[in-house]
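Only one protein chain is missing; all other protein chains are in place.
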Amino acid sequence: MARIIAKKDLASWLEELLKEHTVIAPTSVGEFTLFRPIITPEEIALDFDNTVLSPKEWFFPRAESLFTRDGGAEEPVPQPIDKLVIFGIRPCDAKGLTVLDKTLYSTPFDALYTQRRNQATLIGLACSKPGPQCFCTTMGSAPDDASNVDIMLTEVDDGYIVETVTEKGKALIAGALLSESKSPPPQVASPAVIEGITEEMPESARERYWSRLADRCLHCHICAFVCPTCYCTQDRQYDSQGRVEQLRCWYSCQGQGFTRIGGYTPNPTKTDRMRHRFYHKLPHFPDTQGSGYATCVGCGRCVTACPVNIDIREVIADTKQRQPV
Amino acid sequence: MARIGVFICHCGTNIAGTVNIAEVLEAAKQMPNVAFVDDNKYSCSEPGQASIRDAIVANRLDRVVIGSCSPRMHENTFRRTVASAGLNPYLLEIANLREHCSWVHGDGKETTDKAIELVRKAVNKATHYEALFPKQIGLTKRALVIGGGIAGIQAALDIANSGYEVVLVEREPSIGGRMAQLDKTFPTLDCSACILAPKMVDVGQHPNITLLTYSEVQKVTGYVGNFEVEILQKAKKVDHKTCTGCGTCWQKCPEKVPSEFEVEMGERTAIYIPFAQAVPPKPVIDVDNCRYTKYLRFVEEGKEGKKPPQCRICERLCPTGAIDWEQQDQVITERVGAIVVAIGYQTFDPSAYGEYGGGRYPDVVTGLELERLMCASGPTEGEVVRPSDGAHPKTVVFASCVGSRDDRMGRSYCSKVCCMYMAKHAIMLKEHDPEVQCYIFYIDIRAGGKDFEEFARRAQEEAGAIYLRGRISKIYEDGKKLIVCGEDSLMGRPVEIAADLVVLATGMVPSDGAAELARTLNISYDSNNFLIEAHVKLRPVETQTDGIFLAGACIGPRDIPESVAQGSAAAAKLATLFSQDTLITDPLTAVVDAAWCVGCFLCQEVCPFNAIDSLVTDTRTVAVVNEGLCKGCGLCVADCRGGAIKLRGFSDQQLLAEVSALWR
Amino acid sequence: MIQQIKDKAKELLDSGAVSCVIGYERASDGLTARPLFVYETEDVEKLIFDETCTHNLVKYLLNIKDKPTAIVVKPCDARALNVLLGEKQHQREKVNIIGEACPGVVETSWNKKGDDLEARCQVCTQHTPPIYDFLVGEPIEEPSPPSTFSDVADFEGKSAAERASFWAEQFERCIRCYACRNVCPGCYCTECQVEQVNPEWVSIRLTPEENLMWHVMRAFHLAGRCIGCKECERVCPVNIPLSLLNRKLQQEVLALFDFQAGIDEDTPAPLATFKKDEKLGIGEWHE
Partner (left out) sequence: MAIDYQPKIVGFMCNWCSYAGADMAGTSRMTYPPNIRVIRVPCSARVDALFIVKCFQQGADGVLVSGCHPGDCHYSEGNYHARRRFALLRELLDFLGIEKERFWVEWVSASEGKRFSRLVSAFTDELSRMGPRNTWGNQVDTTDQGQG
């Protein structure tokens, strides 16, 4: 029988955590839900299918200062930060972090990302019903996939079933008041698997397929910025009255000047950039990187956010269906 | 990484008096890219400039910031200094520590702090400066002189004599201006016409001078060295090529109208020359008053009623058939390289003064009217009589400062010549009739000028004029007399004089249309509509617009010698300009970065100088700047959404650098 | 009605008059619309037009200036086209305009479709395109009263401090995805000033103030050019009420200069011209 934490006890447990941690949890901002630091458990809004922006920004901020230098002295980076708890992270987003790890949490380590990752404990929240845009199962995850969190919570009538996954998780849950669950673990409805993902895209179909898709694209940065696994950045150096600062902010492969090097742009056209993006997200990627799985985790954020409905799920299906033209 | 040198000028105590120079220097040392700081007692002095020059060389400076007076004052001086050190002159920025700081703020911390910020602002801007290189353009060595008064005449003659062609434009039928209306001139009392006429004749006959009378400048385009001027020449209805100026026509013309030249104290005919010595000595037909032209209009407009007579006497009597009814107004276009503006003045209209009768009393006349009355060629052949009854005045009262030094009339300035011409009139009247007694109400006697004071005394001692310090409070008619009530403020008692004639010493005001002309020429003018010189003391006959010069009373009250001097001065300045074969253009113009231009051509729409051309590249059509026409106003730069246009010397980057320097 | 569009598109493609027809098709949610580029006649059947066709397709013309293209436009879109023609971005003869007499569209986002007309449609006074080659449907009677700016007025009811903090909150959310810019037909600079570095007008530091700088730049560059299609607001992933800024400027441009963008292509833009005698509340200080 699984252990369970009653809804009322959940709050008191979070109170405890708040004493020593910065707790980041889903809160409702205006008409939608975003991960934001909370001061009291009441702020948490759990009636969401997923947040508009992924929790990645708490490890990999939209913009951050890498170092500053005033005259000779360089100010130390990273500065120490609090212990982090990410509460209510969805399995797909948790998986997204492990994708980021491949780049930022492995040599050469990204100091800032690594630090935050080490400081953070992830409390996952299983999805009770998939949203219309979800396709995590297609990308090798699941609504109740606990493999990438420290603690996994699954909502049931009388509380949350607690699954302690890691030592980190165990330490964190220690203070909580747990009991044996009477109700059986719920049946989670999974989104249907989209066929075609396993195949590589037919060479000859590419050019025209991508250019037609790119016709519609506005090459804005939305898809990249809402994506839990995009990590491209742009750096700039600032010099105000002699105080030099290195800033880094998110960038997107859909931007005009993406990877422009000394005036040369490898992906000059919208078509190139579009292809680049999907090859990066979909199975083409393992062939080039050998990482074994796609970097898309099927959260469906880009599907909902894209202003012109460029739907990655269609691309997945098309890549199989489309015959060479 | 730039190497900026910062030089702070004490300007004696002008800056150092309120700004702590040592602190400014200390702060400047800390500013980024500053490689050298120093101060001078007077940076603009030769030793000052030398020390800057040496410092640039010795410290391999590649930018220079000078904290001194306004850049409008010494920017060019210091650009030359910088250039003399082998540095591009446009790598200089001036922080205005005097006009904008030390002179306007008290002695204190905030003044020094401001000075420091102004320097930092300059340093930041200079960091983004780049070397600029002037272009060369050709110039037309022809001059335009606007105004045929003594100043314009002098300028035209001097320019013509230095070998350049001159176009002289005068809106009256004859040159001569106000001086021609005067009888005698102070302090020498020599006859105005006698000294002016020869010069007028010279102008009329000079091979280098094209004289356009009865004409007005209506449009000016282009820039220094290359002006294009549109001149409207009013129809004279007389062919001056065939006309010999015999005078038959104006002697026989039956239509009599008040003469402008005689200040409406005498008459002229409809076909006329303004005065005997007129140049050109050939008549024009005043179409508003000529009987035949009236008739023609009448027919044309198809009016009802009695037709005016078809006079045409002049045409019938003209021995050379010079009368040309077909002649129309015409627009003449002239290309010139420089312009002298000498549009002179007119006298203040005293009708605004109710206490002087507001123009109701015929025997209250202006100084200029008296000139005509005294003049041998005037309406009374020099016999001074009362306009009302032709009687000889025995008691004459003068009112000074009419339309001068009087805020009620919006004329706060002193017209400068009135004191002297009142003295002149007093002396002249005594000469005309020993029985005349003059009373002169004055505020101050301003007799600053060669022999002026002596002249004023002569009026009192020889001509026995009685000077009363005070203003006239009221004038009213009593029978044939004019009762003048005033105050002798020295004696502190009221005065009442029964006068036969009252003379108002009216002041000088700018000619009608001065402001309009200034706009046409793109030069500035003050609240009184007097034209503004580039610098009151140091550039008295230049304007802020290259190639346009000023002379005479259009700048402010002037007497004859000053106007003549300025005419010559303007001519000399212009000759200096013409002594070059090509002109160096200011490189501070706009320039389009074709790579960023999207070809919306908003710039073309807004440019006041049509300086934007379009350039068709292989793929697109983009904008380009014609640097000859561009005046560097930056209008297009601010309106270009793509940031594709840059204004050299005032680029977005440079200005933003200035802004960001104000916050730390 | 939709059949008219299909027939016209087919005719234009078959005759070779155009190489592409830009229109709408059903989105992947089976509910809303998305842009469609028709190159082959068989795709003509995909074309739709209904109250979910909110997108302003005129933006796409900027990518295909060289080839003759047909485009389906609503009246508001047509005004955007007028603006671009006025700004010499298109050759009229290369654009074949299929105008839609439009009763208005509804708020949509992916898999969501509102019930009521969009706010802008409720106050719309132009239901027939001001410019077209082929009109679909019958011209619609213009309703009165004319468009109001009640939303702007309401906001101006707030105190200055409230207004400032309101925008601070809104712009705190901005992630600079530049979708608002990229969807806007009025934004077509080779390189947007916001991304230029010499000088750098806007830092990549994502503070509310920097974001505000960007959004003011955007709004002001559209002053007198924005036709109020509200695409910027529709595409914003974090729902910043961007069009409020544009609406404010629209209102002022109308009030101060009596000008509305895109009514025709010849009237000079309000900031490209002036009246000598206008005062505009500027330069009125007296001692």
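We just call them A, B and C in the order they show up, numbering each chain from 1.
Quick note on the criterion: a contact is a pair of C-beta atoms (placed from the backbone, for glycine too) under 8 Å apart; a residue touches a chain by one contact, two chains touch by 3 or more.
Source: prediction; values computed, not measured.
Across C:Asp66, C:Asp116, C:Asp264 or C:Glu278, the residue that sits in touch with the chain not pictured is C:Glu278. From the options B:Gly86, B:Gly106, B:Gly390 or B:Gly479, the residue with contact to the chain not on display is B:Gly106. The chain not shown here is touched by just one of A:Pro61, A:Pro185 or A:Gly257, and that residue is A:Pro61.
Note on the undisplayed chain: of the listed residues B:Lys135, B:Lys480 or B:Arg519, the one touching it is B:Arg519. If you put the hidden chain back, the residue from C:Lys6, C:Lys59, C:Arg79 or C:Arg173 that touches it is C:Arg173.
Taking the complete complex into account, residues 152, 155-156, 160-169, 171-175, 193, 201, 205-210, 212-213, 216-217, 219-220, 223-224, 245, 248-249, 252-253, 256-257, 270-271, 274-276, 278, 280-283, 285, 287 of chain C touch the chain not shown. For chain B, the residues touching the chain absent from view are 70-73, 96, 98-101, 103-106, 110-111, 113-114, 117-118, 121, 519, 522, 524-527, 532, 544-545, 588, 606, 608-609, 631-635, 637-639, 647, 650, 652, 655-656, 658-660, 662-663.
Quick note on the criterion: only the chains that are shown with their structure count from here on.
When the interfaces B-C and A-B are ranked by how many C-beta pairs touch across them, B-C comes first. Rounded to whole angstrom, the centroid-to-centroid distance between chain A and chain C, based on C-alpha atoms, equals 32 Å. Chain B and chain C have Cα centroids lying 53 Å from one another.
Separation between the centroids of chain A and chain B, computed from CA atoms only, is 74 Å.
Shown for chain A are the residues that touch two or more other chains, of which there are none. Shown for chain C are the residues in touch with two or more other chains, namely 191. Within the complex formed with chain A, the residues of chain C that make contact are 27-29, 32, 34-37, 39, 55, 59-60, 63, 109-111, 173, 175-179, 181-183, 191, 195, 197, 200, 203-206, 231, 234-235, 237-239. Within the complex, the chain C residues that touch chain B are 87-89, 188-193, 196, 198-199, 201, 221, 268-269, 271-273. Across the complex, chain C is touched by residues 595-602, 605-606, 621, 639, 641-644, 651-653, 656-657 of chain B.
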